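Note that one protein chain is taken out, while the other chains of the complex remain in position.
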Amino acid sequence: MSNRVLTILIPIISVLLGLIVGAIVMSVSGFNPIEGYGALIKGAVGDSFYLGETIRQITPYIFAGLAVAFAFRTGLFNIGVEGQLLVGWTASVWVGLAFDLPKIIHLPMAVLAGALAGALWAFIPGILKARLRVHEVIVTIMMNYIALHFVNYLIRYVISDEQNTTERVPESASLKSPLLETLTDYSTLHYGIFLALAGAIVFWVILEKTTSGFELRSVGLNQHASEYAGMNVNRNIVLSMVISGAFAGLAGAMEGLGTFGYGFIHDSFSGVGFDGIAVALLGGNIAIGVVLAAALFGILKQGALIMPLESGVPTELVEIVIAIIIFFVASSYIIAYLLRRFKKGAN
Amino acid sequence: MDIVSAFEILVKSMLFASAPLILTALGGVFSERSGVVNIGLEGLMVIGAFAAVVFNLTFASTFGAATPWVALLAAMGIGGLFSLIHAVASITFRANQVVSGVAINFLAVGLGVFLVKAWYGAGQTAKIPVPMYYTQIPILSDIPVIGPMFFNNYLTSYLAIIVAIIAWFVLFKTPFGLRLRSVGEHPLAADTMGINVFKMRYIAVFISGVLGGLGGGVYAQTISQDFSGGTITGQGFIALAAVIFGKWHPLGAMGAALFFGLAQSLAIIGGSFPLLSDVPNWALLSAPYILTILALAGFIGRADAPKAIGTPYIKGKR
Amino acid sequence: MDYVIEMLNIRKEFPGIVANDNITLQLKKGEIHALLGENGAGKSTLMNVLFGLYQPEQGEIKVKGKKVHITNPNVANELGIGMVHQHFMLVESFTITENIVLGIEPKKGLTIDMKKAEKEVQAISDRYGLRVDATAKISDISVGMQQRVEILKTLYRGAEMLIFDEPTAVLTPQEINELTQIFRTLIKEGKSIILITHKLKEIIEVCDRVTVIRKGVGIDTVDVEGTTPNELASLMVGREVLFNTKKTPAQPKETVLDIAKLNVKDSRGVMSVKDLDLTVRAGEIVGIAGVDGNGQSELIEAITGLKKSSSGSIKLNGKELSSLKPRKITESGVGHIPQDRHKHGLVLDFSIGDNMLLQTYYQSPYSKRSMLNNREINKQAKKLIAEFDVRTPSEWTEARALSGGNQQKAIIGREVDRNPDVLIAAQPTRGLDVGAIEFIHQRLIDQRDKGKAVLLLSFELDEIINVSDRIAVIYEGSIVAIVDPKETTEQELGLLMAGSKRKEAGEDTHV
Partner (left out) sequence: GTDDADKDGGGDDASTGETSDFSVSMVTDTGGVDDKSFNQSAWEGLEALGADYDLEKGVGGYDYFQSNNEADYVTNLKTAARNNFDLVFGIGYLLEEPIKQVAEQEEDTMFALVDAVAELDNIASITFTDHEGSFLVGVAAGLQTKTNKIGFIGGTDSDLINKFAAGFKAGVEAVNPDAEIDINLTGGFSDAARGQQLAASMYGGGADIIYHAAGETGTGVFTEAKNLKQQEPEREIFVIGVDRDQEEEGALTVEGEDYNVTLTSMVKRVDVAVQDISKRAMEGDFPGGEVIEYGIEEEGILVAETNLSQEILDEVESYKQQIVDGEIDVPLTME
C-alpha cells in the first residue's frame, strides 16, 4: 500500500495497540479497562470543562515539542527545554509585572520576552557547541538545573520581595480569556493555543519555505556538504539552538501569562520539557506531527487525572500506557512490515 | 572546620555520591559503544532502585546481613530484563533509539510507583530494614589522613571503581570488547566479518540495563534507603552527561561522575567557609553544573561519538 | 572442467527493482574472472549474494561442485570465499591488525593476543607482498594500504576464492600495478579471483574470462583472448562506445587562476602543500597528475576555501581568494566537483532537486526576500536533469537512491550550469562506467571550449592524458613538472610522479 496511507495508518494503529496493551495491564492488575478508558475519555474530552483543560495542557506541549523538533532537524539534541521553559516563564511574567502599557503592546512584549529568555538560555549550549564542539546534550542538561535555582532566586528576591509567588500579571499582559473560560465552564483555557498553532505554522514556514530553513536542514543532514556549499555551519548550529530555545521559552510564557498568570518557586521540573522530547519524536519532527502528538499527550495526561476517582485506576497506569504507545509509534517499522505482510496475505 | 577534615568530607561524599552515577554511566558506555543511544538510563536506575528496595523489604529476614548484596543482584537482573524492551524496540523494531529511551523512562516510573501502590498500598515504601553502611577497610583505613579520607565509605563506592576498570578491560582488551566496539563504529563491516550485529547490540543494551539497575540499587540502598517516585530524579541524566563527558570511555565516564560528585560536595563544603559565605545560595546550588560546563568548555573540548550511534542496523542497506 | 564456484540462474529483487535476473557465473580454479557491467547493472548485488550478505530469491550456488546455502558471511568464509568490498569495510578507529583479526581474534587467556596477531598479519603480508604497518590506525593510512588490509582480511581467513568489487576505482596507477602483481601472486598460490571493474584495459591485461551483465541480466561470458575494449564496452552498454574523446586543440587565453607560493597544512598539521605555483588559463584543461597523498586534496580545499592556506596567494582573474569564505569564492566564479561525492558533493537525504541548488538556493529567482521559490527551484532541477541525463524517477527523489554515476552527473550539471570561470574537477569519473565517463569527459571539454578554465585532478593517467591540454605533476606538495600530454608517456608521468627528475625519465623507461 502507498506510503502516504501508511504514514497516516501507522500512528493510529500504534496508538490502538498501545491502548490494547494498556487495557491488558489494567485487567491483569484487577481494574476494569472499559471503566478506566471511559474515565480517561471523560476526563479528557468528557465535557466543555475537561476539553478546555485538555486543550490548555496541549498548548505548552506543542511549543515544547516544536522546540525539541527544531533542534533535531539541525542535528542537535536539546534536552534543555525544561530549563528554557522556566526562564521563559519567569521573563514573561517579569515583563508583565514591570510595565504598565496598553495590551496591544504589553502582551506581545511579555510573550516576546519569554521567547527571548528561552533563546538566550539555549544560546549558551549553542555557542559552546559551535565554537568549542562541546556536546550540547551535557550543557543543556546542566543548564536545566541552573535555570531551576536561578529562576527561584529571581522570583523570590528580585521579582517579588521574598514571596513564594509573584503578583498576578495585569490584564494588559495576560493571555487569559474570559470568553474561552466561560465557553468551557471556567476551565483555564486561554488564548495560548492559538499562539501554539501559529507557532507550528511558523516552524513549518521557517524550515520548509525560507532559505535559512534550507540551510538549517542541510546542516542537519550533512555538515560537510553544507560547508562545501558555502553555508556557515557554526552560525546555523547557534541559530538552530536559539530558535529552539525561543519555542521553549514560549511554552513557558504560555504558563506564565496564561495557565497560571504568575510565577512561583519550583521545587522541581514541570516535566513538560522532557515530555517535549517524546512529543517531537512521535511527531516525526514535523509541525503537524508535533501538534498531533501534543494533542495525544494532552489528552492522556489530562484524562489521567480523574481516572482514580472515576475508576480507581491509579494515574501511574497512564504513564505506562503512554510509554507503551510511544514504543509502538517508535517501532512503526515493524507495524508497516506487518501491514505489508497482511496486505500480501490478503491478496 | 579545619582543612584536613574538610578534605576528608570532600573525598568521602564525592565517593558515595558518585558511585551510582559511575555504575549507570558505565551502562551507558556499553550501550552507546555498540551504537545504541540510551537516554533510558534514568528509567533503568528507577527500576533498579525499585527492585533493590522491594527485595530488601521482602527478603531481609531470609538473607540477613547479606540482603543488600543479594538485592543488588536482583536490581541487576530486573534492570537487564527491563533494558531488553529498549533493545527489542530499537534493535529489532528499528525504533528511534531516543524515543524508545524516553519511553523507558516513562515506563519505569509508571511501573515502579504503580506496583508499589499495588503491593504496599502507598506510593512510597517503608525504610529498608537492612541498608548499607560505611565500612572501614581494615589496615588501609588506619593510614593517617588518607585512611579516613579514602577507606571509610560504602563498599559499593569501591565496587563502582572496580567495575569501571573491569569495563575498560572488557571493552579494550577482550575479543568481546573489540567486537562490541566494531558494531558501534561500522556494523556492516562487522557483519562481513561474521559478527552478529544484532546479538552484540542486544548484549550491550542488556549490560547497560544490568549496570543501570545496579546504579539505581546502590543509590536506593546507600542513600535514599526507600523507594518512591521521587527517589530517582535526574541522576540518570547526569549519568548520561557523564558518558559523553567521559568520551564514551569507561574510565572517562568514571572520572566525569567523580568530578560531578566532587563539584557537588565542593559547593556544599565551600558554603561552610567564610570566603564563600556571601555567594548567593542559588549560585552555590548551581555550582556543580556550572563547573561541569566550564570543565567541558575549558579543557575537555570535543568528543566524538561512536560512528554508527543512533542508526539501526539494516541488513543489505548501504 | 572443474569450477570452484558456480552461481546458477541467480535472481535477486529489491523493493521495486530486479537487481539480478537469472544470472549465471562460473569461476574456474586458478582463473581471474572479470564481472563487467554499467553502474547499477547488478554486479555488487550478485557478489553480495555469493558472499552471503543477500539471499537470492531464485537460483543455486555450488562451491567445488557441492550445492551450498550461503546464509551469512561466516558461511562464505568457511567455504573459503573472501570479498573485498566496493566501499571499504574498515573500522576507522581500529588498527590494521584489529581490523584483520576482528571476529577470529587469537586469545591469550581472556585477552586478545595482539603480539601474536601482529606477527601473523606480518607473516601473511610478507608472503603475498602486501606491505602494511600492522599497528597503524586505519584513519592514518593511504587508500592503497586500506585496500591491502581488505585483502589481508580475506587471506587471514584462508580464503581461496577472492571477490574484488571495483578494487581499482580508488587506486593510483602505481597501486594498480602493485595490485595486479598481487593478483598474479595469489593465482600462483592457487587462489581464484572474481574481479569487478569498469576499466576495460585492466580486464584485457589481467583477466582470463569476463562475464558481462546489463541491467541485471546476464549477457555473455567470453574469453578475454581476442576481445578488444570496444567489443566489451558495446557488449556492456548495448551500443557503440568511442574512447579518447574527440577534442580540438585548445586555444588558451588569459590566465584565470593564478596560484603562487601556496602553503597549506593538512589535518594533522603537516605542511602538505609547499610553495606551490600553478596557473590555469581560460580555454584550457590543466590536469594534475600525482600519487595520492601528495597534497592534491589540500590544494583543492585551499582553492575552494574549505581549508585556510598558511601563506601564498590564490588569484582568480586577479582577485585574491585565499582569505575568502567558501560562499564568496563560489560566487566569484569557482566551480567544484568534489572528490568524495557522498561526503561533500551531495546531501544524500535531500531531494535531487534541492541538491541541484545547494549553492544557489539563496539567489534570485530561486528565492525572494529569503523565501524559497520552489517553482523556480524545480524548474531549474528539471532542466538540469534533462540536460545532463540524470537517470532519476523525479526531481523529488532522494539523492541517496541514485547510482553513483547518476549522482555524479547531477553534481556536474550543477557545477557546469553555474558556468564558473574555473571548474575544479576532482576524480570526476571515479567508480563510473565507460558510458558515464565518456559523457563527463565531453562536458569538461565543452566547458573548455566555452573559454572557461578547467583544473582536473585524477589518478587515472589515461584520463589525464586524454582530457588535459597541460599536465602539472605534483610531488610532495609542489608542482615538479609541467608536461604536454601529446609528447609524454604513462611511464614518464609515473616516474615524475614518483619524484624522479625529467631527464632521468627520458633515459630509463621501465619501472
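For reference, chains read A, B and C in written order, and residue numbers begin at 1 within each chain.
In this section, contacts are C-beta pairs under 8 Å (C-beta built on N, C-alpha and C of every residue); 3 or more make two chains touch, one makes a residue touch a chain.
Predicted, not measured: the structure shown is a model, and the values here were computed from it.
Peer 1: So which shown chains sit in contact with the chain we cannot see?
Peer 2: Those shown chains that the absent chain touches are A, B.
Peer 1: Which listed residue, A:Phe63, A:Phe214, A:Tyr228 or A:Tyr262, touches the chain dropped from view?
Peer 2: Candidates A:Phe63, A:Phe214, A:Tyr228 or A:Tyr262; residue touching the omitted chain: A:Tyr262.
Peer 1: Of A:Gln163, A:Thr210 or A:Asn232, which sits in contact with the chain we cannot see?
Peer 2: Going through A:Gln163, A:Thr210 or A:Asn232 one by one, A:Gln163 is the residue touching the chain not shown.
Peer 1: Consider the whole complex, including the chain that is not shown, and state which of A:Ser240, A:Asn285, A:Gln302 or A:Ser331 touches that chain.
Peer 2: A:Gln302
Peer 1: Contacts of chain B with the missing chain: which residues?
Peer 2: Touch set of chain B with respect to the missing chain: 1, 5-6, 8-9, 12-13, 16-17, 122-124, 126-127, 131, 133-134, 136, 152, 219, 222-226, 228-231, 233, 235, 264-265, 268-269, 271-272, 281-282, 285.
Peer 1: List the residues of chain A that touch the chain left out of this view.
Peer 2: Missing-chain contacts on chain A: residues 43, 49, 53, 56-57, 148-149, 152-153, 156, 162-165, 168, 186-188, 255, 259-260, 262, 264-268, 270-272, 301-302, 304-306, 308-309, 315.
Keep this in mind: only the chains that are shown with their structure count from here on.
Peer 1: Looking only at C-beta pairs in contact, point me to the busier pair out of A-B and B-C.
Peer 2: A-B
Peer 1: If you average the CA coordinates per chain, which chain's centre is most distant from that of chain A?
Peer 2: C
Peer 1: Going by the contact rule set out above, which residues of chain B touch chain A in the complex?
Peer 2: Residues of chain B touching chain A: 39, 85, 89-90, 92-96, 98-100, 102-107, 109-111, 113-114, 117-118, 229, 233-234, 237-238, 240-241, 244-245, 280-282, 285-286, 289-290, 292-293, 296-297, 300-303.
Peer 1: In their shared complex, at which residues does chain C touch chain B?
Peer 2: 48, 51, 53-54, 72-74, 77, 83, 85, 87, 89-94, 98-99, 102-105, 107, 110-112, 153
Peer 1: Touching chain B in the complex: which residues of chain A?
Peer 2: Interface residues on the chain A side: 29, 77, 79, 124, 128, 132-135, 137-139, 141-143, 145-146, 149-150, 152-153, 268-269, 274, 277-278, 281-282, 314, 316-320, 322-324, 326-327, 329-334.
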